[in-house]
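What follows is one structure encoded as structure tokens, with my remarks underneath.
Only a single protein chain was left out; the remaining protein chains are all shown in position.
In this document, chain identifiers A, B, C, D and E correspond to the written order of the chains, with residue numbering beginning at 1 in each.
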Amino acid sequence: MKLIIAYIQPHRLNAVKQALYENEVVKMSVTTALGCGQQMGYHETYRGADIEVNLLKKLRIEIAVTEPYVQTTIDAVISGARTGKIGDGKIFVMELSDCIRIRTGETGEDAVG
Amino acid sequence: MKLIIAYIQPHRLNAVKQALYENEVVKMSVTTALGCGQQMGYHETYRGADIEVNLLKKLRIEIAVTEPYVQTTIDAVISGARTGKIGDGKIFVMELSDCIRIRTGETGEDAVG
Amino acid sequence: MKLIIAYIQPHRLNAVKQALYENEVVKMSVTTALGCGQQMGYHETYRGADIEVNLLKKLRIEIAVTEPYVQTTIDAVISGARTGKIGDGKIFVMELSDCIRIRTGETGEDAVG
Amino acid sequence: MKHLLFMAILLVGLPQVHAAELTLEDVNLRTNNTWMLVATFMVFIMHLGFATLETGLTRSKNTVNILFKNSGVLAIGLMTYAICGFNLMYPDFTDSTNKFFDFAGWGIAPPEGYDPLTYANGNYTYWTDFLFQAMFAATCATIVSGAVAERVKLGSFLIFSAIFVGFFYPWLGSWKWGGGWLEDKGFHDFAGSTLVHSVGGWAALAGVIMVGPRIGKYVNGAVKPIMGHNLPLAAIGVFLLWFGWYGFNGGSVLSAEADTVSRVFVTTSLSAAAGVLSAIAVSWIHSRKPDLTMALNGSLAGLVGVTAGADVVSVMDAVVIGLVSGVIVVFGVSFFDKLKLDDPVGALSVHLLCGVWGTIAVGIFSPETVSVGIQLLGAVAYAVVSFLSALLIFAVLKHTIGIRVSEEEELGGLDIGEHGMEAYNGFQIFITQ
Amino acid sequence: MKHLLFMAILLVGLPQVHAAELTLEDVNLRTNNTWMLVATFMVFIMHLGFATLETGLTRSKNTVNILFKNSGVLAIGLMTYAICGFNLMYPDFTDSTNKFFDFAGWGIAPPEGYDPLTYANGNYTYWTDFLFQAMFAATCATIVSGAVAERVKLGSFLIFSAIFVGFFYPWLGSWKWGGGWLEDKGFHDFAGSTLVHSVGGWAALAGVIMVGPRIGKYVNGAVKPIMGHNLPLAAIGVFLLWFGWYGFNGGSVLSAEADTVSRVFVTTSLSAAAGVLSAIAVSWIHSRKPDLTMALNGSLAGLVGVTAGADVVSVMDAVVIGLVSGVIVVFGVSFFDKLKLDDPVGALSVHLLCGVWGTIAVGIFSPETVSVGIQLLGAVAYAVVSFLSALLIFAVLKHTIGIRVSEEEELGGLDIGEHGMEAYNGFQIFITQ
Partner (left out) sequence: MKHLLFMAILLVGLPQVHAAELTLEDVNLRTNNTWMLVATFMVFIMHLGFATLETGLTRSKNTVNILFKNSGVLAIGLMTYAICGFNLMYPDFTDSTNKFFDFAGWGIAPPEGYDPLTYANGNYTYWTDFLFQAMFAATCATIVSGAVAERVKLGSFLIFSAIFVGFFYPWLGSWKWGGGWLEDKGFHDFAGSTLVHSVGGWAALAGVIMVGPRIGKYVNGAVKPIMGHNLPLAAIGVFLLWFGWYGFNGGSVLSAEADTVSRVFVTTSLSAAAGVLSAIAVSWIHSRKPDLTMALNGSLAGLVGVTAGADVVSVMDAVVIGLVSGVIVVFGVSFFDKLKLDDPVGALSVHLLCGVWGTIAVGIFSPETVSVGIQLLGAVAYAVVSFLSALLIFAVLKHTIGIRVSEEEELGGLDIGEHGMEAYNGFQIFITQ
């Protein structure tokens, strides 16, 4: 089992969800985040003074999947999120030791899906 | 050491905290999240048009614990969060390589608790 | 590769970013979180009644780095975040299996930086 | 030019005055009526005050519901008052021996032989008379709204409002302002400490009892505060209410008579200011923290308190009334919490307690003209009938369509449950409470 | 004392009255003028209503832009009306045979031999005349603002506003309120269902067509609602608009004539209330949920609907006009969505549709004095010219400096793109839409 964390541009969420659904990955968790990567920041102005902003608004998606779905999920996220422009985002993959469904107490691979 | 990530129904937070305290797990971090799982979404209406909402409001709890506490923590989360209804949530367990307390520089198991 | 998660006092963010930049760690993701640790809570009052608050406002920083940067990153976070007072925060280090840059499809260490 | 055109149009059937035949009576009526219309729109804006105060002091997940209730109640209040309320409240008891209930007929229409110049001594027109009173009517139901917020079923609340504001409020009002039996007895209630505020407050009490406390408010005997989600909104609400109160009290003079209206402005202002100061002082000492919600409620307390006697009490008395009101509201909130009566916005403390206090205060401070005994009688009479009638309506609704949303809906928020809509789209908000 | 000092100053050159020579004409003017000034500041506050309504019904990432547009349009509206608008709208056609276009000159200055006591029959001064009309002018451009929100280029919109409100609005207004050809034909538009609201609405339609729908609103033929981010703000906007409408309609009587002004208050209030109730009912039945945005739009619909005839229709007719308006607005929103005309705030349904309906309704309900045919003629004439002129301006702008922000800017939000500033600093907000 793996935990996949993807940072994407906020407005790509629908496309990513769509791509995941088409690949039968239907469970996920989403939070907002501020991110700093290769994408340059921009300048804000407030009452005449200048502010450099380099933490940009991103979405963070967390998806737990069983091994067979790891690559599918990664590919789906990429296909939904990629526009080819800097700032498209990044995917992190981590080992997942265990997973428990609270309602039933199921554990392991049974619980992920 | 493990890092436990639990997604629960927002209104179960107090019960979960209570259950954790009773089991001497008193450190944790909480964020809001939108989640999509087995629980069906619902429909919203806005100015006459229909919207399907399938990202539901959840809480995400992160708890780092030493090995002896892993099962206690999982059980406590379950006992606080379970209502028996779909949407109760899920727990993910991951390996934690290291932990550092910023104030003192302590590392490893000493730093977790 | 490691994924470093740091919980810090919100107002130390600039100092932490500064310290990371100076050590050539320029990519990160930030979210707000509520945290409960050694730091005691405080009391709020609302319309005459008392509330104990023990989930305090924290920042959560996520930084993926390659091995050579792990210690640098940890040290930088500490140097930026430490004030010596309880509540300074904590750092968690986890194994990162893989990393993918969405725009280019690069993977592994190439994608992290 | 625009004015010329309208002049021409006005010639068709509407009463009007040519420069040539300008009379003092007409100018007097224009002046008085202008003031009364200003007062009318000032009372109108109080509805926005109520809406934002209630919204600010409750949780974000119930915001749409609260705004909906307040919009609905305003519309229902105006409409029912036009359909029957006005004629229930002012049935012209003068010719009748029955001074308890009468009804002058459906709908609104000026009396036969209506002449704006003589109607109400040239102090306002029939239309102003209706609308000013109609705006008052709607405020009464709004008071209940805040007390039962965050768990009451929308449909049931709207039905309750229609009945209460369409029938009970005007009927009760007729006893005094309509020239009924309490008027005969010399009961004094200038602008409605009792007729509006405590009538609304008692109905709110009935609602609070019938609907029960919000989930999580009283746990194992302890009070768990449920904090409001937007205090700037609450502050906007309070300032707008204070603002509108200049129309509420100032308009209750029912003419632009300069000295009285301006004195009423002064007593109203100073009582409100005194309410703020004493509520701040008491809550600061009591909970060791200067409590914004108490400061805000303090001003409303002072305003409700002075409303019964704003026309007769002295400036100094107004200050004392305000100071006492500020104290009442702080202890009132804790008092109702002790009784496990869950009132999210403090409507019981502000409108019920301070309404009763203000009514009695007139007797205390102006004993020559107003009798404490009669004031008490009036306060009790209104309390009993308002409370019981509201209780009855809520009881009937409870046993038919229900008055409370399901637990699931309450936890998830009425906005999604009742309306399928969120108030703060995109904002990341904890809904743990 | 302050008053004495000013009296002294006023003696230098300004017309004024000594207690000794107090005349009825002067008091009459003071009374009327006071009312008209009150009406003026009430129309002013409608701009805050428009700003908050538009802000509340759009996404948080475009908030700064919307507040900026609304502040700018107000300033531009007042300034252009002073520079040329007033004299375009009231060119004094009376002596001329051309009743279609005239211009009385740049800037504002009282007419020669100006005497406040006789100007406009002592109903208001020259200054009041200008300012009351100037406040109206600015509202017209604001209507367009809401319809093209969230994608229109700031600079282009401000240029459009300056031209539309500086030239087209007053020119079109002159046909009726300026005493032009439609006035001669007996067209009736009391306070501007057509002259303000549908003129603004038709221009908004042109803008919506030219600028195109927001990204993500219509995907593969389906309507994807883009939800407003702050419904309390939207509610504040609607209540403030209703509040200000008492000045908009009440002031359009153009004097404090008691019976007319107060009747207008009543018809206005009841139509608004009726609009709320029917919009609630229809949307509740239609989408099975009580829709707050529809309840709010319902009141505006009722207000726009009654504006053309608030002075002549009966109370009952006003209620009917409001009820119909409430229905129109609910179906209107879906109707425009079906046509893929993306109007974030519902300006087309509220101002265009209900404006036209209200104009025709006067003919239907007061056939003795107003002809349906003439009303239709007026509605069509204004529609054609307003729509085409707005289309022309937008077309020219589109092919020169462009009228729409880049896709990137639209996705990231106009606040950062156009202003480099965020409205809710520190708040964590999803900007997925």
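By definition in this document, contacts are C-beta pairs under 8 Å (C-beta built on N, C-alpha and C of every residue); 3 or more make two chains touch, one makes a residue touch a chain.
Nothing here was measured: the structure is a model prediction, and the numbers come from that model.
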Taking the complete complex into account, which shown chains does the hidden chain touch? A, C, D, E
Write down which of E:44, E:169 or E:190 is the residue touching the left-out chain. E:44
Of C:44, C:67 or C:110, which sits in contact with the chain we cannot see? C:44
Which listed residue, D:163, D:253 or D:347, touches the chain dropped from view? D:253
Footprint of the hidden chain on subunit D, which residues? 24-25, 27-28, 31-32, 34-35, 38, 42, 59-60, 90, 92, 120-124, 129, 133, 176-179, 183, 188, 190, 227-232, 235-236, 238-240, 242-243, 246, 250, 252-263, 265-266, 269-270, 272-274, 276-277, 280, 289-293, 295-296, 299, 311-312, 315-316, 319, 369, 427-433
For subunit A, which residues lie in contact with the unshown chain of the complex? 34, 44-51
Contact residues on subunit E toward the hidden chain run 1-7, 9-10, 12, 14-17, 19, 22-24, 26-27, 29-34, 37-38, 40-41, 44-45, 47-48, 51-52, 55, 63-64, 67-68, 70-72, 74-76, 78-79, 82, 107-109, 116, 124-128, 130-131, 134, 154, 230, 233, 236, 418-428
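Throughout what follows, only the chains that are shown with their structure count from here on.
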Touching both subunit A and subunit E (chains): B
How many angstrom lie between the centres of subunit B and subunit E, each centre taken as the mean Cα position? 51
When you check subunit B against every other chain, which residues touch at least two of them? 31-32, 34, 44-46, 94-95
Hey, what residues on subunit E touch two or more of the other chains? 227-228, 289, 291, 293, 428-433
Between which chains is there touch? A-B, A-C, A-E, B-C, B-D, B-E, C-D, D-E
